[in-house]
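First the structure, which I've put down as structure tokens, then a few questions once you've had a look.
Removed: one protein chain of the complex. Kept in place: all other protein chains.
On to subunit A.
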Amino acid sequence: MHTQPLRGRCPIRAEVAQSPQGPRAPSGHRRWTGHRRQRPPRPRRRHSGSGCAAGAGGRDLTARPLPGPPRRVWQLPVGGGGGRGGGGGGGVRRAGSGMQPAQLGRAPRHLLVCERGHARHPRSRHAAHVRDHAYSCRVSFLIPECGLLPEVLKSTIADIGDYYLVRSLPIHELVAHEFIDAFVKKGSCYALTYKTKIDQDNTAALLPNGKLILSVDKDTYEELGLQGRPSRYSGKKVMRYIITIDLTDAGFHPESKKHNRVLWALKEKKPLEFDFLMAWYNTGAEGSTLMSYFSKHQIQALRPKITFSTLRDLPCPVLQSNDLQGKPEESCSTEELFEWLGAVLNQVSLDNKSSSFLSTYCCPEPNTVVEKAFLCTITGFIIPEKIIQLLEQLCCYFGEPKLAYWLTLTVHGFADSPVSWRESEHGFHKGGENLYNFVIFRNLDYWLQMAVGAHDDCPP
């Protein structure tokens, strides 16, 4: 039962994670409430994470380019950031150098967007955010103070359903009208290529709204003959192109020029073949299943892998649902929670023992030690509809009085999928993470954190 009236739009977009010193911090917040469709900053040479303020990484205030025409000035870092490399050894000339040693101390740009709202509010957008993120490879939830999973949750997890792996499927089969009528137009069909890297190979994905996205490299694009646009993260010499084909378009009927051209390109001009991961959410219509439709190809039904574990004596941060920033002695902020959760899900030990060489990470203060916590991980090709059901059941967990103050649900997207949220392009620079995390409180307030890596748009 929330007591504070929510102002304006339901989920309050409270902040975008900001760099520690950022004098840009207030403007970063304002920028994103107004302009959702803003382009991500191009990764410029001199500094990373401009515009959308990046989190983490020590940023030197002096290592920013001077205003005006870009001049290459040698700037000495204030705190001695990063290494100077072999500066002492070779005769490194100072004047007119284009290199800034402070760059070494920075991580590639990444973004964390935090939002809060109330799950039972009529205009709450939690379900919409889950639906926008089409491809998830891992779902895990953590419930503190819980030893045994309730039966309802167990049955929801068991109900997650199978996904299919089809080997060597030529892509023109997905453009065939029998497939479109049987699966794309009835229910939501999800398909993603398997074992293809987004920054090296050709990739294809079928979104539930009927759009087929092909992310192809330069050679394939020039041979294929379909119209696409250059990838945003490709740099000056374009090496990657994105082709979008709308299968549910009115102009895409069997005899149209568009359809014939697409079929000719994918079947005869440059036949492309991939292994696909597929899933179909049936809205009750009768008809064939994926298994029977692709029986001529090698299709395999796979069940998501589920693991349960109980963590003992886990320090958990104290959180206040109406305070995203956290107060120094009273509650933790969202970034601290995000980091702590990452450590727990990766089984990093949190006690900072002097004999440990791997990690000196400690649980953020203030925290309470929880006797037991339940962690469940589901790995596979999981569709958003099932995640929404799971989220609902987790909200109902607090229907009866429980010891826990909050629980978390984390969903990781595929690192190699061509899209992250809706149709915004996703690239892989040094890490292709695109994940979101719900923190649900006793009073059914929720926090939603969405994180993306370097070659990615800001999440909606």
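Going forward, a contact is a pair of C-beta atoms (placed from the backbone, for glycine too) under 8 Å apart; a residue touches a chain by one contact, two chains touch by 3 or more; residues count from 1.
Here, contacts and distances are computed from a predicted model.
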| item | value |
| --- | --- |
| From "SWR1-complex protein 4", "Ribonuclease P protein subunit p30", "Diphosphomevalonate decarboxylase" or "Cardiotrophin-2", the hidden chain's UniProt protein name | "Ribonuclease P protein subunit p30" |
| Hidden-chain contact residue, picked from the options A:267, A:297 or A:429 | A:429 |
| Option touching the unshown chain, where A:199, A:335, A:385 or A:445 are the choices | A:199 |
| Of A:165, A:239 or A:318, the one touching the omitted chain in the full complex | A:239 |
| Hidden partner chain, touching residue among A:217, A:246, A:323 or A:336 | A:217 |
| Subunit A residues that touch the omitted chain in the full complex | 43, 45, 48, 83, 85-87, 89-93, 96-99, 103-104, 108, 195-197, 199-201, 217, 234-235, 237, 239-240, 275, 429-430, 454 |
